[in-house]
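Quick one: the structure is below, and I'll ask about it shortly.
In this view, the complex is presented without one of its protein chains, the others remaining in place.
Chain lettering (A and B) follows the sequence in which the chains are written, and residue indices restart at 1 in each chain.
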Amino acid sequence: MSLLAVRDVAKHFGAVVALRSANLTVEVGEIHALVGANGAGKSTLVKLLTGVFRPDRGTIEVNDQVRHFPSPASAQQAGIAAVFQDPTLIPDLTIAENLRLTNVAAPAVRRCLQNMDLSTIDFGEIVGDLPLPLLRMLDLARALARDPQLLILDEITAALPSDLAERVFLVMRDWRKQGRSVLFISHRLKEVGVYCDRATVLRDGSDVGTMVPEESGEAALVELMLGPAAQDLPAEASVSGTTEINTGHTVIDTAEVPLVQVHELQVGNEVNGVSFDVRPGEIVGVAALEGQGQDALFAALAGRRKRDGGDVYVKGSPVSPSTPYDAIRAGMVLVPADRVEALLPQRSVHENISLPLYNRIAEWGAIRIARENRLVREAVQRLQIDVRAQRQVRRLSGGNQQKVTVARWLAAGFQVLLLFDPTRGIDIGTKRQIHALLRQLAAEGIGVLMFTSELPEVQLVCDRVLVLYEGKVVRELPAVAADEAALLHAAHGLTEAEGVA
Amino acid sequence: MSTSAPAIEQLPPRLQQLQRRFTDQPLYALTAILVILFVILASVSPGYRSLHSVSSTVQLAAILGIIAAGQTIVLLTAGVDLSVASVASAAAYVMAQNGGHGAVWAVLIGLAIGLVAGLVNGIGVGIFGVQPLIMTLGVGSIVEGMLVVYSQAQSNGAPLVPGPVHQLGTGTLGTYIPLDVLFVWLPISAILILGLKYSGLGRAIIAVGDNPVACRLAGVRTWQVLLATYAISSILSATAGMILGGYENAVDPQLATTYLLLSVAAAVIGGTSVFGGLGGYAGTIFGALILTVLDALLTVMNASQATRLMLYGAIILLLAWIYARLAGGGLGSTG
Partner (left out) sequence: MSSVAAATGATSFIPASTRRRFLRRNTWTLAIYGVFLALLLVEKIVHSSLGAFDFENLVIYSLPLAFAAMGQATVVLIGGIDLSIGPMMALVNVVAATWLATASFQQSILYALVIIVGVAALGALTGLVITVSRVPDIIVTLATGFIWSGVALRVLPSPGGGVQSVDFSNLVNGELWGVIPEGALVLAVIILVVWLPFYRSKMGLSVYALGSNRTAAFLSGVNVARTRIAAYALGGAFVAMAGLALTAATSTGDPNSAANYTLNSVASVVLGGVSLAGGRGGLLGPVAAAFVLGLIGIILGFMQVDPNWALVIQGVIVVLVMLFAGVLTLRRQQ
């Protein structure tokens, strides 16, 4: 007897098919992973299971009984509680008010938080004042307090620092020990491999296989996720170089003037005297746990925040950007972490890419159509953006949206690319393409500063990496030495000696 | 919102196909509505079965069309301009009051009033980040109050609309081509329709309405765009107000009051989203024509002011409803 059985479920939105035919069974006392590329239909399936959407076709059975969920409340009554990708706590209410709104008893939530070592939270705090990782944990505690048979976690670890993610895994195992089940959705296949009993793979809205990741390995999951289309990837997207350890792609002339020189940068109390260079043709990685000043560092370089001290030079001349416009004029452009911050959702791919071309009053007149078409076309080709749904960018998949945010700068031109976690929540195929593009750009003499929360990425793309801890660069490593273990040690603020020990 | 599932089904059901077509080309449906309304008008009143009546309808529609042009670009930036009517009245009144100094001078003063009001709106919204609704509301009531004070302070007789402006508001070239359409509405329409698609400012206006944060990150200084948008809107309102003064050949401080809500209605009927980033001026032109024909129809049917207001409300609601239904969120509904 299965706890949950999803049979032949389909869902479409207008002409867009989100789920073609999905099947899924979750057994009692199991941690079951749901994996797939962006746009494979994972989030849609979650929303069908939680009563957010209703399926067009197919059945959902809980404990061998067919159930219909007309609303989120009805799914909760059936014993399904979810932590969604986006926080569901109301920002203008206090935690206590949020719990009252959702009929969850505060003491139960308090107990769950205590189990996660988070007992000091004041329930009178207004949710909007709390940091995002804490909100995810609160969401989790609230879901647990409902005492569901099935706990659904949709990309919960994406926004969590590793110590909090560890606590989530403990909770999952504990939950399994009590004979309940977890449906775990994640892009981090390592987590799937280590913590999940079985994994179901979705591709293009259908399930294409269920396996035991411990036996089959992560590589098999990747192959299933990508499907036969993976072979169609253009040569440079799956180039050998991007899947191997980067041993120094670029020959860097140290005599040359660095593209960017950052000297003793101070931003609030978040960045405390950071200095580094980026040379032409170099990709410099930034690795850090959540909240070590990386946000402020990128915000200051991109002109989103004023700096409180230190100097920044681009090509030897001092710059002090107080708006993104200043930074762009100086040649430094930003691809932010959140695509929502970068895209015009209702406008076309074309308009999204050409946006920076008109950021000066001098360009407010008639546009040069031929030039614009050429720039956009080149950028689209270079990034291989899937333009089938190009009339509105919000209809593109996450990976294609991310490509658009990068393509914009290819069209506008730049010297230094600031990338903040560019591959978070993106499928492997797109990731590889972006990696390959970055190497190409570097080869053309561009400088790249890239923060990434996915540590293996450092060795795939970067030439060297800066590790931030409490607003300072605590370690600088060449790519060869920057394996996950070394980075994690440094990111936790351990000295090299401790790291070895 | 859904960032998932880009897979496109090969054969959408027929209804969806219709819906898609409508979303892509809302102008067809608007044309149909306009033609139907005009046919009803012509069948009710024989007087409207002539090219001449078409001409005079368009002549009157130009005034609403021009005020609604400003409203449209402000709506595109996800704002709203509730000062359009006060600015139009003020421009017309002050222009007429200064008619003695020559038509050109009078019109320039009227336009200057629009520019100043628009800049104040733009500074509030663009630089200080005040919500457009409340900013333009405040500026509108200031302009209205000052206009009344000004009108009471005038002792040298009733204001006189300058001859050329009266000519512009009522005259035609040949028999059928209204001067206000030829010399004002047509050029403005061309500039706006092309400008929103093929000019840097036009792109920026729409982009700011769709996502101001993304614009800032792309280097667009949104305050400049908003300042320009509100200034243009008020200048257009002032222009329309002066033409209205010419059309009526008389001005009073409440001259354009009814145009406030109609300007929003014309833009929305034309498919511009009140949430910004979606729409354009071509639809607004149809919105202005539809509302003007509707007004003529109600006049012909001898409807009382009460009936007229009720029908107006019902029809605006109905059209918006149909539009929202067919366009499937085309009005920017996020529900």
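By definition in this document, a contact is a pair of C-beta atoms (placed from the backbone, for glycine too) under 8 Å apart; a residue touches a chain by one contact, two chains touch by 3 or more.
Predicted, not measured: the structure shown is a model, and the values here were computed from it.
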Neighbouring shown chains of the undisplayed chain, as defined at the top: A, B
Which of B:43, B:154 or B:307 contacts the chain that the document leaves out: B:307
Identified contact with the non-displayed chain, of A:29, A:58, A:72 or A:161: A:72
Chain not shown: contacting residue from A:68, A:306, A:374 or A:388: A:306
Residue of B:33, B:61, B:181 or B:265 touching the missing chain in the full complex: B:265
Hidden partner chain, residues of subunit B it touches: 1, 80, 82, 120, 124, 127-131, 133-135, 137-142, 144-146, 148-149, 152, 261, 264-265, 268, 274-275, 304-314, 316-317, 320-321, 323-325, 329, 331-335
Where the missing chain touches subunit A, by residue: 52, 71-73, 76, 84, 86-94, 97-98, 100-103, 122, 124-126, 306
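By our rule, only the chains that are shown with their structure count from here on.
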Length of the line joining the C-alpha centres of subunit A and subunit B, rounded to whole Å: 43
Residues of subunit A defined as touching subunit B within the complex: 12-20, 38-44, 204-205, 302, 304, 323-325, 328-329, 334, 336, 339-347, 351, 354-361, 363-367, 369, 386, 388-389, 394-398, 400-401, 408
Subunit B - residues contacting subunit A, complex: 1-9, 12, 16, 19-20, 198-201, 203-204, 206-207, 210-211, 213-221, 224, 228, 277-278, 328
